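Excerpt of the complex: some chains, original placement.
Each chain carries a letter (A and B) given by its place in the written order, and its residues are counted from 1.
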Amino acid sequence: MADVSVAPPWRISQWFNARQPLDLDALRGQVVVLHAFQMLCPGCVSHGVPQAERIHRLFDGDGVVVVGLHTVFEHHAAMTPVSLAAFLHEYRVTHPVGVDLHEGDDPIPVTMRSYGLEGTPSLVLIDRAGRLRLRHFGRLDDLTVGREVMRLASEEVRGASLCTEASCRLDD
Amino acid sequence: MADVSVAPPWRISQWFNARQPLDLDALRGQVVVLHAFQMLCPGCVSHGVPQAERIHRLFDGDGVVVVGLHTVFEHHAAMTPVSLAAFLHEYRVTHPVGVDLHEGDDPIPVTMRSYGLEGTPSLVLIDRAGRLRLRHFGRLDDLTVGREVMRLASEEVRGASLCTEASCRLDD
C-alpha cells in the first residue's frame, strides 16, 4: 500500500463483457479494481474470479469499477480467447475482462510486466486520481478487500489533488 | 442503513475480556461494531462470532472497537456466565464481551430490547458521533461488512458535527 506511482496504461488485445474498450484514463475519478487471472489457475477459479465478481456486484454505485485482466504467462495454447469466452460464460462472469497483449516472443504479457505482477491471482487497486495504491499477489480475504476498496472509495478528488482524511496531495 | 438515531446505552451485568466496563459514551469518536450473539446459536458460532473476531483483529488501528453482546433470550439456564466463560476460552475470543442485563421476569435482556434486535446473530454499527447506522439480523458477508465498517471509519467528526463526503450534519 506504499506504492503511490501512477498506474500504467493497459494494453489489451480483446475485450469481453464490454461494449467498447476500457481505458484507464477515462476511468479517472473512479476507483478501479483490477483483477489479474488465468482461466486455468486453480486459485483464480476458486477464489479470485468469484471475489472480483462479488466486488463488481456489491460496489456498483460507489464509484468503483471492476476489470478482469487475463494475463496468460503459461499454457498459452490452452488459454486462448475461444477458451476464455466459454469460461466466462460458464462461470457467469459479468464484469468486463480484457486479454492482456502479448508482444514478440515474450511469454509474459505486456500489462502484467508493466504492473510488475508476480503471478495470478493478483489484485490491484487504483485510486480516483489514477494512482496505484495496492498490488497483492495471492489470496486476499473478503473483509480486507471490502475495507481497502471502501478506503479508496471514501476519498475525494479535489481539483488536481487527492484528499484523504488527513491531507490533500498534489496529483502531478 | 437509514437508521440515524442515537445508539442507546448498554446495560451489562458482567464483562469478559475487558479490564474495566465499556461505556458507549466513552467510545464517542470511534466506530463501534456491536455483535449480538448467543453461545448456543449455531449461526453465531459458525459465522457471527468468528466474523466479529476477524473485524476486531483487522480494523485495529482504524479507530474501530468491536464489542460482543451476549443477548440470552432462550435456554437461560444453559447459557450462564460460567458457560460463556468456557465458550470464550475454547473459541479463542479476544474482543470484549458484555452479558446483556436481565430485568424482572423479562426473558429478553434490556439492551437487546432497547436496540430492537430481532434475534441472533445481529450486527450493529455505530458511527463516531454515536449514531446507530446499521442494524442487521442474520448473516452478513465479509465483503459487505468490510465495506460498511470502513465507510464509517472514513468519516470524520468535526466539532459537534459528523461529516461525510457530501456534507456535515449537526450532532445534536
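We adopt the following convention: a contact is a pair of C-beta atoms (placed from the backbone, for glycine too) under 8 Å apart; a residue touches a chain by one contact, two chains touch by 3 or more.
Being a predicted model, the structure only gives us computed values, none of them experimental.
With respect to copy number, the whole complex recorded in this structure file holds 4 identical protein chains, 2 of which are shown.
By definition in this document, only the chains that are shown with their structure count from here on.
Rounded to whole angstrom units, the spacing between the C-alpha centres of chain A and chain B is 34.
Taken together, the chain B residues at the contact with chain A in this complex read 51, 54-55, 58-59, 62, 141-151, 154-156, 165.
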